[in-house]
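Missing here: one protein chain of the complex. Every other protein chain is in place.
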Amino acid sequence: MTSTNYLNADYGIWSWLLTKDHKRIGILYLISITFMFLLGGLFALMVRLELLTPAGDLLTADTYNKMFTMHGIVMVFFFLIPSIPAVLGNFCIPLMIGARDLAFPRLNLASWYIFMAGAVFTLYAIFTGGVDTGWTFYTPYSTAAANTKVIPAAVGIFINGFSSILTGLNFIVTIHRMRAPGLTWFRLPLFVWAHYATSIIFILGTPVIAITILLVAAERALQFGIFDPTLGGDPVLFQHLFWFYSHPAVYIMILPSMGVISEVITCFSRKVIFGYGFVAISSLAIAILGFLVWGHHLFLSGQSVYASLIFSVLSFLVAIPSAVKVFNWTATLYRGSISFNAPMIYALGFIGLFTIGGLTGLFLATLGFDVHVHDTYFVVAHFHYIMVGGALMGYLGGIHYWWPKISGRMYPEWPARIGAAIVFVGFNLTFFPQFIAGYLGMPRRYHMYPPEFQVLNVMSTAGATILGVGYLLPLTYLLWSLRYGKVAPANPWGATGLEWQTPSPPPTENFPVTPTVTEEAYAYAHRAEPEYV
Amino acid sequence: MSDSHVRVDAHGYEYAHQFDSAEHQHSASQLGMWVFIAQEILFFGGLFLTYTVYRYAYPAAFAQSSHHLDVTLGCFNTAVLIGSSLTMALAVHGAQLGRRWTQVIFLVLTIVLGSVFLGVKAIEYGHKFHEHLVPGPNFVFDGDAAHAQIFFSLYFVMTGLHALHMVIGIAILAVLVWQAWRGAYTPGYYSPVELTGLYWHFVDIVWIFLFPLLYLIGRHH
Amino acid sequence: MAAASHSTAARASAHAAHGAGHVVSLKVYFAIFAALMVLTAVTVGVAYVDLGVMNTFVALAVAVTKATLVILFFMHVKYSTKLTWLVVASGFFFLAIMIAFTLADFVSRGWLGTPGS
Partner (left out) sequence: MLERLGLMPAQASTMAFQVDLLYGFLIAVTAFFSLLIAAGVIGFSIKYRRRSEHDRTPHIHGSNLLEVVWTVIPLAITMVMFFWGAHIFVTLKRPPDDALQVNVVGKQWMWKLQHLEGRREINQLHVPVGRPVKLTLTSEDVIHSFYVPAFRIKQDAVPGRYTTTWFEATKVGEYHLFCAEYCGTVHSGMIGKVVVMDPADYQAWLAGESTSAAAAAPADGGSGSLVASGKALYEKHGCITCHQAGSVLGPPLAGVPGSTVALQDGNSVTADDEYLRESILNPQAKVVKGFAPVMPTFKGQMSEEQILQLIAYIKSLGGDTAAAHGKTGS
């Protein structure tokens, strides 16, 4: 098995740093965002350790404020948003649609360099004193009060935004123009639909955060007055601009993950997806409706009551397509042939955690209840159920699912199953108590807290420790498998997608012959016999 | 870089390896440019929203501030920029028909007009600087100074980012002139000229909105 | 390097049918240019006539007309695929959403529970 593939086609550092191969660029992203994830995780660990006790005894207040800020900035902008699209999307989309590469390979490489440039600015901010504005950069705190490294962090996020935009542009053009013969829109894998929807948000949302964060930097650096209340500027306008992107950004994180789940559930239950059209269109519906709900972050900001009512009702609407997806995944299991490989455990865990995350989102969309839990740990728990329980579970499931394709090696199954179980348990122990703490009234971003919240915080910190172990485990055995793992066959799962019809790892050109598609996606039932090796 | 991946189709046109034909490549890059422009709409859109909110809140201050801008220069610049859009369109036309010198001449004219625009803009900025209308501690304004400062902050950010887009456009145009002069563009391959044209026209459109919104408020008073 | 055989089969997506792209006649370009110049003059002229709140709307209407002319003719959208129309339209659509919903807040703030009313 010494055939030429994308990994051994060329050697040396420059063959990676100047590569235009989407698969290699995916690997570059994988390495960079893994580093960012570990960094963000370290900040999270510091936050959780500080909160073991009610008194602010481990870190100073300023250090604590920097820790949660940098945890948020690193995790949101430099891990979650690029995670699935830039790694798995980059690697899989051309393979899944039978293309030789993305439409613009050079632009794809440029996106990675732009990402790195943004990361450099942000890391500079982090390591030369840090930022303490919260990842939300609310004015006038960020423009007038904070005396930390706001400008380099803002510049880093501004630059990083263009990485997202160009990736989204590349995906949209690729999906429109590069599909293999016979691969019509409604034969596309749902992972591709999910990325198409995500790319729409990249294109239409990201530029707004870019200009907004630029205005914050301009206000700080040049003493311009855009959001300055002493000049009659309105800090709430900043919140509108910020959330016009940052709420849809949540869907940037969750939609690709939903795409992964659709692939994994069908593969490991060996069933066609239940309600393909509804699952596909619900991705677009989420992307579009997701742009109409940002004001639910502003219910208590002084936003007009009427605007709040509109944003509340629209927020409920966006829950519907998410619910449709969950019901369809569950129905897909019906009369399947279900096996419990690690990706499937992540996927089933995703369904559970995302259901809770999504339903608690309804609590926050409910105006009268949001008043009580807004800016408390209830919100923290909710969005971690979506971003970690949802997006990160999907990411890990996807990494395991495509690991044989990416690396040409099988990951060890039992450690992976145990790892997935540990993540699930650790996650719930970390974040479920935070729902209760929030309902009891514990505000978020608190360095010290009243002693009655301690029990819940200790549970949370204990859970975080387990969660940390759960994350280090895959990191260890995946690295181990690169050398010692079993050599992977072309299609270890007996899956239907085009990416499984080419060798593992794929050749640089992806397919020896451009494939022609003649059947719908996930036609598992039509297979005479699973193509196992 | 190593373009071992470049292919040549039956008509002798080159295209990158991931495409099936030069035409395939052209349709992809064209779509890419339009998606990029959609992104630009929202980028400037954030500024237009900010402008709208404050103009709604402080109409009088915006009208007063607008009177400090020079309508003659603004109007002149509008004409110059529309002219540059015409020359850009003519350059694309020349490329489509494979007329090398037409392309070169109109691309150069576009650069010249773009530079005139930037020159006038620089003169205007100079005036604002002398009149202490640059926001910040040295801002001086007779009237509703606080809200005027918001107006001028927006004025500088909006026109500044617009000018930055023009600078980038001119740099790209300079490369195009060189390539066109070398005869790199043919009726079968002129995507760079066409796409730069799209970008340039978009920048023109931004100005078409900036001009009345910044220069022409409350002029009848 | 394995010589990947290159499929001549057409990709599934419909290619823009343009051969050498649509060549717009010079007359159209000059006519559009003239129209843009005239509209610029109109927008400046109207600004000096007191139309009350309508001044703003006239200025915007003229600007929208000018932008439409540029998009349709200079940018060739009139001769482009439906997809191009869709991309342009969605850009403006979401911009409209952003402005409309944000203004919905600012316009209606005083309607209920005004402090001090």
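We call the chains A, B and C, going by the order they appear; numbering starts again at 1 in every chain.
As a convention for this text, a contact is a pair of C-beta atoms (placed from the backbone, for glycine too) under 8 Å apart; a residue touches a chain by one contact, two chains touch by 3 or more.
Model, not experiment: these values are computed from the prediction.
The shown chains contacted by the absent chain are A, B, C, with contact judged over the whole complex.
From the options A:Y141, A:W185 or A:W480, the residue with contact to the chain not on display is A:Y141. For the chain missing from the display, the contacting residue among A:L18, A:I31, A:V120 or A:V313 is A:V313, taking the whole complex into account.
For chain B, the residues touching the absent chain in the complete assembly are 58-61, 63, 143-147. Take chain A: the residues that touch the chain left off the picture are 56, 61-62, 65, 132, 134, 138, 140-141, 144-146, 229-230, 232-236, 269-272, 274-278, 299-302, 305, 308-309, 312-313, 316-317, 319-320, 323-324, 326-328, 330-331, 333-340, 348, 351-352, 355-356, 359-360, 362-363, 365-372, 374-376, 436, 439-441, 443-450, 452, 455, 523-526, 529-530, 532.
Residues 52, 110, 112-117 are the ones on chain C that touch the missing chain.
The rule we apply is simple: only the chains that are shown with their structure count from here on.
We define each chain's centre as the mean of its Cα atoms; on that basis chain A and chain C are separated by 33 Å.
Rounded to a whole number, the gap between the C-alpha centres of chain B and chain C is 14 angstrom.
Averaged C-alpha coordinates give centres for chain A and chain B that are 34 Å from one another. For chain B, residues that reach two or more other chains under the stated contact definition are 24, 27, 31, 35, 38-39, 42, 45-46, 49, 53, 57. Counting only residues that touch two or more partner chains, chain C has 1, 6-7, 9-11, 83, 90-91, 94, 98, 102, 106-107. Touching chain A in their complex are the following residues of chain B: 1, 5, 16-19, 24, 27-29, 31-32, 35-36, 38-40, 42-47, 49-50, 53-54, 57-58, 135-137, 146-147, 149-150, 153-154, 156-157, 161.
Looking at the complex, you find that chain A touches chain C at residues 4, 9, 100, 176-184, 200, 204, 208, 236-237, 240, 244, 291-292, 294-295, 298, 302-307, 310-311, 507-514, 516-517.
Those residues of chain C that touch chain B in the shared complex are 1, 6-11, 15-16, 18-21, 23-24, 26, 29-30, 32-33, 36-37, 40, 43-44, 47-51, 55-56, 59-60, 62-63, 66-67, 70-71, 73-75, 83-84, 87-88, 90-92, 94-95, 98-99, 102-103, 106-107.
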